[in-house]
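I have placed the structure first, in the form of structure tokens, so that the comments after it can refer back to it.
Missing here: one protein chain of the complex. Every other protein chain is in place.
Chain IDs A and B follow the sequence of writing; residue 1 opens each chain.
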Amino acid sequence: MKKFFIKRLGYSFISLILLSLTIFLFVRLTGDPTTLLVEPGASRGDIEALRAQLGLDRSLLVQYGSFMGNLLRGDFGQSFYYRTPVFELYLSRLPYSLMLAVVAMSFSLIIGIPTGILAAVRVNGLWDSVGKLFALLGLSFPSFWVGLLLILFFSVYLGWLPSSGSGGFLHILMPAFSLGWFFAAAHMRLTRSSMLEVLGSEYVKLARLKGLPEALVIGKHAFKNALIPVLTLAGINLVLMVNVAIVVETVFAWPGVGRLLYEGIAFRDFPIVQATVLLGGTMIVVVNLVVDVLYAVIDPRIRYER
Amino acid sequence: MKLLEVDGLSTHYITARGTRVTRAVQDLSFSLDAGETLGVVGESGSGKTTLALSLLRLLPPGARIVSGSIRFEGEDLVPKPEAEIRQIRGKRIAMILQDPMASLNPLFTIGDQVAEPLRVHEHESRRSAWNKARGLLEAVRIAAPEQRVREYPHQLSGGMRQRIVGAIAISCEPRLLIADEPTTSLDVTIQAQYLSLLRDLQKAHGLALIFITHNLGIVAKMCDAVAVMYAGRLVESGPVRQIFNSPAHPYTKALIESIPRFGDSNARLTAIDGQPPDPSALPPGCAFHPRCLQAMERCRAEAPPDFAVGADQTAACWLWASS
Partner (left out) sequence: MNASRAATLPLTWPSRLASIRIEAVALVPIAILSFIALVAIFADFIAPHDPQVGVLGARFKPPFWQTGGSTEYLLGTDHLGRDVLSRLIFGARVSMYVGFMAVIFAGTVGTLLGIVSGYLGKWVDQVIMRITDTWLALPALMFAIFLAAVIGPSETNIIIILGLVFWTRYARVIRGEVLSLKERDFVRLAIVAGCSKRTIMLRHMLPNVLNSAIVLATLMLGQVIIAEATLSFLGVGVPPPKPAWGLMLADGKKGMMAGYWWLTVLPGSCIMLMVLSANLLGDWLRVKLDPQLRQL
């Protein structure tokens, strides 16, 4: 078990290095980084000062060293617009994004799993066709468009829900729905195929041979087994949600890290952009590591395999 | 009254568009007394498993019993509604499948799975069902049943798992047990133990046993009567000793001859030429005629009915037409 953990930790470490390297290289090598890292409207003196600070005249390796040094000290730069360290800014926004992600993920599972089971049990029937249609639509509708349509309908026409901000329960409804919609379709699809596979298995056959009522066969024997791959996917998707969250948060002006990234672009505030991408990537690497380790803890078979 | 009487059973697989009909089981008739052991023999694709599933009315979608009757303890099972059949499954007729690892649900304990039929059919309480489960594990000769009852399938060996499947099967004291190739996936050394266990359980509970296999050696050891299937039809049936000593149907003869025997080092290994036919595209007449060394013109034209060959033995072959 220890061996597995150390190996896995090593991989994460390499990924983090590669991540920072990629970001670093892209910034340094594409033209003059000072245009990005300096405030718009800065004087020539400021530019020269920044150039010296970044050590642009020194070798790439040294630059990378100081870059990493700063990161490890928690110095991700300062936002032009907010005039605060970006790291602080990021941390203050993070809880909102996490909250949105959790609600959206719950929604996607609550909708996706039962629909998938129903589609599998009534395979090739009406519910199955409805389910497949739902899945197809879910995967083809861009999430932000769903958000826009929701605002159009529920805020502009009906006036029921607020279209932006992060006040109370009503505020999180539409953003969570828009964010979870795509994943609900993906989860439904996987639940359906996983359930179909389980329903064809020998132990389900035996359960029927035992003369168990159908509800017990499906609810007890099939359900738990079918759920395993879906939960795995949900774990992976939680991380992918960050992607989609960028737009959704922008559409609904939800004060999370996604919207922070957007602000960085809109205001040409590059330190925000760079830091958000770095921190976002890091978070994902860490979450993946935790998920993998957790998996090994729960399923002993994985432990012994590695 | 015979325990089980199957008369003219036909089960077909029909594709969704109705374009292809696979006659998995065609016009099958046999009977079984209480406590008797019947061996059903045939190659893969002969329809043995479909027969077993038909008896329990557990056919996959696309398969249907198109004609015939299955009289179990006097009642015809074919027209019965699903709810009634479910009461019979697991309680009065039980079945053991081939792959013990796949038969047990990996996420639930052994005790849970063995106690389940008791709780559902006999409406036992959890405690009494688990007590009985422990007793059942002992009956199938599993050591330390109190411990095993709380374990999961992947923690046990293949032989133990198959015994547990057996324990599940006998839990509600059925009258008939259908075993579909139960020893095929077990190690050879374990097979003999398992077979003797089945024999003992049968004697202790007065079970009738239908033993489906492709292994003639097991049939010779275990069964009182044997039914030989080919391409969905019953080609020969009768008492075991009689069939082995004087097989009537050319297919049965070829099967018995193809068993390698010790001491026959000079004789060549014989196999039956050709392949079993595709069940959805059967040749006209007798299905075996393309591979039969004694095929006649009549065999190509008409499918033979059952002819009596000596006491209790029947063969579906034109060679026996005169008798």
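Criterion: a residue touches a chain if its C-beta (ideal position, glycine included) is under 8 Å from a C-beta of that chain, and two chains touch if they have at least 3 such contacts.
Remember, it's a predicted structure, so these values are computed and weren't measured experimentally.
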Omitted chain - touching chains that are shown: A
Across A:103, A:120 or A:273, the one contacting the chain not displayed is A:273
Sort through A:5, A:127, A:141 or A:223 and give me the one touching the missing partner chain. A:141
For chain A, which residues touch the unseen chain? 11, 14-15, 18-19, 22-23, 26-27, 30, 36, 136-137, 139-142, 144-145, 148-149, 151-152, 155-157, 163, 239-240, 242-244, 246-247, 250-251, 261-262, 264-266, 270, 273-274, 276-277, 280-281, 284-285, 288
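We adopt the following convention: only the chains that are shown with their structure count from here on.
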Taking the touch rule as given, give the residues of chain B at its contact with chain A in the complex, in rising order. 56, 58, 86-91, 94-95, 97, 99, 102-108, 116-117, 120-121, 154, 165, 168
Under the stated contact criterion, what part of chain A meets chain B in this complex? 201-203, 205-213, 216, 220-221, 224-225, 301
